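Questions regarding the structure given below will be posed in turn.
The complex appears here without one of its protein chains, the remainder shown in place.
So, chain A:
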Amino acid sequence: MKFIPESSPQRVPCYRVLDENGRIILNSDFIPVSEKLAVRMYEQMATLQVMDHIFYEAQRQGRISFFITSLGEEAINIASAAALAPDDVVLPQYREPGVLLWRGFTLQEFANQCFGNRADHGKGRQMPIHYGSKQHNYFTVSSPIATQLPQAAGVGYSLKMEKKNACAVTFIGDGGTSEGDFHAGLNFAAVMEAPVVFICRNNGWAISTHISEQFRSDGIVVKGQAYGIRSIRVDGNDALAVYSAVRSAREMAVAEQRPVLIEAMTYRVGHHSTSDDSTKYRTADEIQYWKMSRNPVNRFKKWVEDNGWWSEDDESKIRSNARKQLLQAIQAAEKWDKPPLAELFNDVYDVKTKNLEEQELGLKDLVEKQPQDYPPGFHI
């Protein structure tokens, strides 16, 4: 009689390509990245950083109501996006705007969603950062944690049925893996043999809950085998490692019609959201350490610079351009009208039901009778 121990003596090793100084570790195997791709990746990582800072400040200034940054997780965001094909369907949690950025969502479009104005693709119906774009194969963010995981199994199933050369890619945090839907999604994807890549951003914190209080296993990667899913642990702050891992996982998922689990180790540099002050539960030193010495953007920058593909000039240009565009986008988004009342009752169903029509008429009546009680521009 032998009990399987609760943990292995060794933790699952972490796949890595670049060391902390941005140098390729001897004998690493990785998928080479061209200059063009590398430069684009870096530019987007830098843009994402600037975007996060500026929108965060905008929230602090009261211009938008809420914001979530992905500071510290730029490599996961951009490198994973770079490794996917445009037809791959992405089901985000909420800390992956970089994937949408990579796919072509403009800074103006991000701003529009955050301000919930008329031009927002979501028609002002969701909180800030709940982006969604059918055109970019990026499912609309839904706040409840982990609901996207079984949905990803469904997307994988759909792609499998239609025999498409594409996979579903879905993201979850370390905290989200405690949800029942994590178990559900992984188990189903495995049983259905669906082409789904599950990417867990293990960033150490779920609001104030540290991973030591979230699970007792060796992170998330060990859970894959429990479902019969091939898994890998990767250094999430190493853009090249993330790129290679996601690219390989994607190929496996599509070619072999199976799910794959990637645990990307990283650190949540920012607060959980603008409603959180993380210094309440972690030391400022810890945050500084990860922000400065373990910064994924700097690390990748060093590698790109060492290859002679990037200069300080390029750096200041990209950052100031991004900043300028963002400020303009915010100014414009702020000025544009909010969606009209006429949009309040649309899209609940494909066609409004009678009771919704009545409710709309009732509201219209009210607004017409007492326009002084309603904000200006609140027209039907």
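The rule is short, and it goes like this: contacts are C-beta pairs under 8 Å (C-beta built on N, C-alpha and C of every residue); 3 or more make two chains touch, one makes a residue touch a chain; residues count from 1.
We adopt the following convention: contacts and distances are computed from a predicted model.
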Checklist entry - Under which of the names "Organic solute carrier partner 1", "Importin N-terminal domain-containing protein", "ATP synthase epsilon chain, chloroplastic" or "pyruvate dehydrogenase (acetyl-transferring)" is the non-displayed chain listed in UniProt? => result "pyruvate dehydrogenase (acetyl-transferring)"
Checklist outcome for this item: Among the options A:Gly22, A:Pro128 or A:Gly154, the absent chain makes contact with A:Gly154
Checklist entry - Touching the left-out chain: which of A:Ile24, A:Val191, A:Ile207 or A:Ala255? => result A:Val191
Item to check | Touching residues on chain A - with respect to the absent chain | outcome: 89, 91, 120-123, 125-126, 130, 132-134, 139-140, 142-144, 147-155, 157-162, 168, 180-181, 183-185, 187-188, 191-192, 346-351, 353-356
